[in-house]
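With one protein chain withheld, the remaining protein chains of the complex are depicted in position.
Chain naming follows the written order as A, B and C, and within any one chain the residues start at number 1.
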Amino acid sequence: VNRSLDRLTRLSEPAPFEREALAVQYRRVRDLTRQLSAPLSAEDQGVQSMPDASPTKWHLAHTSWFFEALLLQRHQPGYRPHDEAYLYLYNSYYEALGPRHPRPQRGLLSRPSLAEVWHYREHIDAAVLRWLAEASDAQLAAAAPVFTLGLHHEQQHQELLLTDIKHAFSLNPLAPVYVPRPTYRHRDHEASAPPGWQRCSGGIVQIGHADTGFAFDNESPRHAVLLAPYQLATRPASCADYLAFMQDGAYQQPQWWLSDGWALRQAEHWDAPAYWRNPAPLGSAAYADPGAWQVYTLHGLQLLDLYEPVCHLSGYEAAAYAAWAGARLPTEFEWEAAAASVDPATQRYDPLAPHPQPLDHAAAAASGAGLQQLYGEVWEWTASAYAPYPGFKPWPGPAAEYNGKFMVNQLVLRGGSCATPPDHLRASYRNFFPPAARWQFSGVRLARDAT
Amino acid sequence: VNRSLDRLTRLSEPAPFEREALAVQYRRVRDLTRQLSAPLSAEDQGVQSMPDASPTKWHLAHTSWFFEALLLQRHQPGYRPHDEAYLYLYNSYYEALGPRHPRPQRGLLSRPSLAEVWHYREHIDAAVLRWLAEASDAQLAAAAPVFTLGLHHEQQHQELLLTDIKHAFSLNPLAPVYVPRPTYRHRDHEASAPPGWQRCSGGIVQIGHADTGFAFDNESPRHAVLLAPYQLATRPASCADYLAFMQDGAYQQPQWWLSDGWALRQAEHWDAPAYWRNPAPLGSAAYADPGAWQVYTLHGLQLLDLYEPVCHLSGYEAAAYAAWAGARLPTEFEWEAAAASVDPATQRYDPLAPHPQPLDHAAAAASGAGLQQLYGEVWEWTASAYAPYPGFKPWPGPAAEYNGKFMVNQLVLRGGSCATPPDHLRASYRNFFPPAARWQFSGVRLARDAT
Amino acid sequence: VNRSLDRLTRLSEPAPFEREALAVQYRRVRDLTRQLSAPLSAEDQGVQSMPDASPTKWHLAHTSWFFEALLLQRHQPGYRPHDEAYLYLYNSYYEALGPRHPRPQRGLLSRPSLAEVWHYREHIDAAVLRWLAEASDAQLAAAAPVFTLGLHHEQQHQELLLTDIKHAFSLNPLAPVYVPRPTYRHRDHEASAPPGWQRCSGGIVQIGHADTGFAFDNESPRHAVLLAPYQLATRPASCADYLAFMQDGAYQQPQWWLSDGWALRQAEHWDAPAYWRNPAPLGSAAYADPGAWQVYTLHGLQLLDLYEPVCHLSGYEAAAYAAWAGARLPTEFEWEAAAASVDPATQRYDPLAPHPQPLDHAAAAASGAGLQQLYGEVWEWTASAYAPYPGFKPWPGPAAEYNGKFMVNQLVLRGGSCATPPDHLRASYRNFFPPAARWQFSGVRLARDAT
Partner (left out) sequence: VNRSLDRLTRLSEPAPFEREALAVQYRRVRDLTRQLSAPLSAEDQGVQSMPDASPTKWHLAHTSWFFEALLLQRHQPGYRPHDEAYLYLYNSYYEALGPRHPRPQRGLLSRPSLAEVWHYREHIDAAVLRWLAEASDAQLAAAAPVFTLGLHHEQQHQELLLTDIKHAFSLNPLAPVYVPRPTYRHRDHEASAPPGWQRCSGGIVQIGHADTGFAFDNESPRHAVLLAPYQLATRPASCADYLAFMQDGAYQQPQWWLSDGWALRQAEHWDAPAYWRNPAPLGSAAYADPGAWQVYTLHGLQLLDLYEPVCHLSGYEAAAYAAWAGARLPTEFEWEAAAASVDPATQRYDPLAPHPQPLDHAAAAASGAGLQQLYGEVWEWTASAYAPYPGFKPWPGPAAEYNGKFMVNQLVLRGGSCATPPDHLRASYRNFFPPAARWQFSGVRLARDAT
């Protein structure tokens, strides 16, 4: 399978036997989307809680539209759209593919119904699999990159489906439970030790995707970057770590904050990470009391678990925390250079229980330590603005709009969260959000210059 | 039944045999709400398209909350709420009844589910009917006013349910059909004659609710008003009438408009009534062509029918149209004095086909004319600001907030629309909306001073 | 002089000897504007603190533009504008007279300089006085109405000049003094008695301008209105009266407030009249302490004087105060019927010391009481929406836009304030502002139904 995925950049012809591998992969990815939406009612799946978030139903339809508009319409001769209106309704932001339904109004689309959207998905599935079986080798080779892109695109929306419904549910006074909390989690572990520091020597390092397996265009070209020696915290900041920052009054002290961040904190009255709840006001005794905090999660309201990685921070909060801690955010290059040797396959992933997990100290100690929880817990804000790599070229065709046009006003996040499918991640992966964003599973790992 | 309804203001004790009459009435009103929501899926029923409009599901729940919070909790000893959270979720604007869910976020409430809301309705229905059967005569007498108020309140929401889903559907590019267009409507009637003028002598007239049957507090006290002689158009302006205003360029001519109206027309780029659609720009030949216009209705997109009353006008458009026509809007007193002798029971009403109907000229001619289409077609904007009548007293208790606190920044509309239940209307009825509102079934009937 | 003023509505030819009387009046009005602007530097005169307020310099220019655009350009054959650009810069809202500089950007016009604006004024003065001397009798008769309108228009701007610079200065942390406080004011008078009630019999009363002297078009036609018996407070509410409302917690009690008013109070955090200052928060002891309050005035910051009429209330606060006091706002008809017999000429007016004055109790007692402080203290909010009188016709020509197009979304205020030129007032005068406005000298006089 890996070899066929390689085609996305290499564009060589897949061998005949790879068709079945692609079909298996297609079915697996599409089925996970189905599983993720299964706990949600049709009513749940229609809600849009802010312009940045989309209804579950829209994710279901848009990921099918992607295969229709970029694969079937372009690579399947004679293909006729399932419904012309869907080309308008489910285009996200592709200017080259025509006008589209206004993003803030996705939640108004009670029609098409969820059943119709599932009918659409089934139609697309049948068409894609038929195409996969019937395309000539040349056709397959030409379209393999966009086929594979469609799968990775759907994986991105699998994560967004979760972050978006979490945001919507968080605004519901009933604090709905997406799935019950698994029983294997427990809070009776020993106290957390402060994170250690992993020394990294810097120098000239290779950054970006090496030519094996799929990668987005924004991870290329691989290129050399010169780094000074630096240190990374061995684990992301925990809720206990972050609570110390809060207890110290940092939400009232402008000196730790970027100017834009302080202005936003004031305007939005932020005094804790998103989804943390405490009726007591900032500065009160109960504000400083870990036991007084609850956190809204996809398992409903939970007591604050001090040993989990802190999550749902904005980039501004991550930077303020780092400044308060006498450290800084890592650059994306420092992160990647340090993470390159860690295998993302170790990522914990329970698609129906997305929640950052406390560090298993015993296991960490046994493993000889090093960098822990790099993947599969929280996206880690970096100090790096999202920008093109030297020599960056967007993909040809409509996929040119996939990444490049967003390379301004955003910060890169690295790692991957408990909501990210494990085979979606790699050391070179560049996630990106504006520094004000808090609805992703986003946390912080400290860095500092090597002494 | 009428006699028991009288109790709302008279507060005397209902006779025992009236219990059954009240129960019949309760079941009838509640059942109509069910019928109105029946064509809508659970997905449809969750959509909120603007802060002024509410999801169908919310209407279903709120009308039940009204009986729970104002009747059962106050008049049924030992009553325990169906769900404490619902008291918060489904309070609309009653400050005296505690905090409430923010109005613009009603569309985020995918939970409680529609099924749970129906369970709530059934619970309330059972409790209300049990109370009706078991209350002492004194208890019944004390609570009859709020019981009856709950029924009229629900009728108001029956109309809002329709206007709100129409607004939501109008923003859906698929232009959904709420119910198919009935077959009895036809467009091949003879050309519309201009409306005639009905002379009214004015003088000292009695305005407000006479003491028979239910009325809202804002219709009282009945009091004398002195009117100069005036004339009213025999029918509301038709689409043909209004199109002449448009063809004359009135949407580009500030001289017809109130200053606030002109500013809004410019900001919102209004160039036709709400829900009218024509891809051609203002000033083009197609803009002036009746055949180029479509209108979004609850039957989906329809060709413009010139003979229907024009509908979905803002108060600003109504006033501009009147100025252009060399006339003016009637005051609410002029309207009521003229309408007092017309029986609202003649109102056309098909709850599942709400649409203003063309005037039946033959019938109008046969009837000897007079004022036509006063009820059951469109709410008619008046020139009167919504204000308390001399000696106005809000109802006691929480119902004090029902009407009085809204008596500013709104205009009174009179008549009643194709979406208003017929037994909900009367000559003294005062509907009110800000002059910018266009999503109600609102039209215009001209007035002028008698020469 | 009075007779020549009559021409505005009667349009008869002025006799030759009246030319001089008109010129005297013109010079007097124009000179008062000069006096009012004299305490202000060129820098002061350029400031615009909100879109609703205009810079002093703009008032100086606009009142000259009015004579140029409505009088000289239309009634002086061969007149050529002083500067074509000024026709654009200093048009306020007359759509019929072409486009205009955006209202919110008046404060950006550092050019034309104040000196150039004075040059403009002098140019207009010379041209108007020359026209007055040289026009034929027929020309004079034709233009006399707009000439007189220009004078009354300028008087309106004389008041606005004061309210607007007061608003601007109030936002300056230095709390600038427009003019020092006159020495004749003193605070050591006896305690204020509660206002009495003046009974008014109601019945059919004549409302509107009787045909003597100037009046705006919105005061006509005079017409009959039927009133129930009512009572008016003998004086406007004092700061002591209003402080009792505040001390009772009324800024935290929604039951007194119109819904729109409560929403605004919450959004704007109102907890006292505009310009009142107290660092202590609502609910604290110091909040209830009269001695802890300061008030920004055109004499700078002053201690709160409990015996002055309360001022700078919004219509919402006026209505809430009335509700709390168990009373209501008067209608504009009630106010006018009661005030018709009171001579506005008794108005106190010191153009350079605009400030509401405490009631002189001794004088009031000696006078046999009746309605006190009707004119020349504060504009009194009424319950009446600003609407056309029956048979209202706007003036012909561009002056049609003077009043009529604003007849929506506003409330009528009656009386006249300490900033209103005394000969500008009369019982039929209708001032109007949106209920949210607080920067005018606006207060409240209670009314109630006669028992």
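What we mean here is this: contacts are C-beta pairs under 8 Å (C-beta built on N, C-alpha and C of every residue); 3 or more make two chains touch, one makes a residue touch a chain.
Note that this is a predicted model, so its numbers are computed, not measured.
Colleague: If I'm reading the header right, one chain is hidden. Which shown chains does it touch across the whole complex?
Modeller: A, C
Colleague: Check each of A:34, A:80 or A:223 against the chain that is not shown and name the one that touches it.
Modeller: Looking across A:34, A:80 or A:223, the contact with the absent chain belongs to A:223.
Colleague: Who touches the missing chain here, A:136, A:259 or A:341?
Modeller: Reading the full complex, the residue touching the unseen chain is A:259.
Colleague: Considering the complete complex, identify which of C:44, C:241, C:305 or C:380 is in touch with the unshown chain.
Modeller: Candidates C:44, C:241, C:305 or C:380; residue touching the omitted chain: C:44.
Colleague: If you put the missing chain back, which residues of subunit A would it touch?
Modeller: 93, 95-96, 204, 223-228, 254-255, 257-262, 315-316, 319, 328, 383-385, 387-388, 390-391, 400, 405-409, 411, 435, 449
Colleague: For subunit C, which positions touch the chain that isn't shown here?
Modeller: Interface with the chain not displayed, on the subunit C side: 41-44, 46-47, 49, 85, 88-89, 101, 105, 107-114, 168, 171-174, 176.
Keep in mind that, in the parts below, only the chains that are shown with their structure count from here on.
Colleague: Under the document's definition of touching, what chains do subunit B and subunit C have as common neighbours?
Modeller: none
Colleague: Could you please state the distance in Å, as a whole number, between where the Cα atoms of subunit B are centred and where those of subunit C are centred?
Modeller: It comes to 38 Å between the two C-alpha centres.
Colleague: Whole-Å distance, subunit A centre to subunit C centre, using C-alpha means?
Modeller: 60
Colleague: Residues of subunit B that touch two or more other chains: which are they?
Modeller: none
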